[in-house]
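Only one protein chain is missing from this complex, and each of the others stays in its spot.
A and B label the chains in the order they appear, each numbered from 1.
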Amino acid sequence: MRRSHEPLLWLLFGAGGLLAAWLGPALILFTGILVPIAAERGVTLLGYEAARGLLQGPAGLAAVAVVTLLLFHAAHRIHHTLHDLGLPAGRRTRLGCYGAAVAGGALAAAAVLAL
Amino acid sequence: MSRPRTYRPGMRGWWQRHPAYRRYLLREGTSLFLGGYALWLVAGLLCLAAGEAAYGQWRALQGTPWLFGLHLAALMAACYHAVTWLRLLPLTVPVIRLGGRRPSDRALIRGSWGVSVALSAALWLYLGGGWP
Partner (left out) sequence: MAGERTITLEVQRFHPEADEAPYLQPYTIPFSEGTSVLEGLQHIKDRLDGSLTFRWSCRMAVCGSCGCMIDGEPALACRAFLRDYAPGPVRVAPLDHLPIRRDLVVDQSDFLAKLERARTYLIPADERTPADGAYRQTPEEMADYYDYAQCINCLLCYAACPQYGWDQAFTGPAVLALVQRYDLDSRDAGKDARRAVVNADTGVWGCTLVGYCSEVCPKGVDPARAINQRKPASVADYLLGWLRPSGGEGTP
């Protein structure tokens, strides 16, 4: 019986899923809902200088980790759901899903390092 | 002895067979919104690194009705994800004993919601500039 390499992907998926469950609602509510509503009323939340300041040092690394794990979580579920829906899920979709997560994480890391 | 012919119905439209399957697909489907949101954050980070003008454009896009609506949908997806994830969390906990007893599902679920509240509060304080 062939041993599975799923454990590694599951570990990343699980970490991302747990983070999404713990932090997801608060994060989305802040960055996606509160920031635009505040801007509408003339209050600047997460402005340019403030955002750069918040992402200095370890916090920037934490942000990269959170974003990357969220991407891995989504990649894993999307890949499995393609299979569940009877769509062709094989090497190519696996490469596409997890590759997008790796690329997204790398871009996030490059952006934070360039701050 | 030859095996008799059998019939296998196949899996076409399997999600139509029971609501439990549709709840499962809904749960898995939240990942589309979570992944999309994460990609949007990556775009935000790239714009932030590119300079003030790019970041300002990203922020302006964020306030358009389309993206605001998508964020509302992502928020609902994240809430559904959190509820289902933390409810199933005890199933993935190995057989362990804390102080001679196995922690109950209730205790594990409540504890993980406690962590969620604490982490969310810390995140808001940090993003709001109130901490440290």
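Note that in this section a contact is a pair of C-beta atoms (placed from the backbone, for glycine too) under 8 Å apart; a residue touches a chain by one contact, two chains touch by 3 or more.
Keep in mind that what you see is a predicted model, and the values were worked out from it rather than measured.
Just the residue numbers, please: which parts of subunit B touch the chain that's not shown?
4-9, 11, 14, 17-18, 20-21, 24, 28, 88, 90-95, 97, 100, 102
I need the residue numbers on subunit A that touch the omitted chain, in ascending order.
1-8, 10-11, 80, 83-84, 86
Basically, only the chains that are shown with their structure count from here on.
Report, in whole Å, the distance between the mean C-alpha point of subunit A and the mean C-alpha point of subunit B.
10
Where on subunit B does subunit A make contact in their complex?
11-12, 25, 28-29, 31-32, 34-42, 44-46, 48-49, 52, 55-56, 59, 62-63, 67-68, 71-72, 74-75, 78-79, 81-82, 85-86, 89, 92, 112, 115-116, 119-120, 123-124, 126-129
Touching residues of subunit A toward subunit B in the complex: what are they?
On the subunit A side, the touching residues are 14, 17-18, 20-33, 35-36, 39-40, 45-46, 48, 50-52, 54-55, 59, 63, 67, 70-71, 73-78, 80-81, 84-86, 104, 107-108, 110-112, 114-115.
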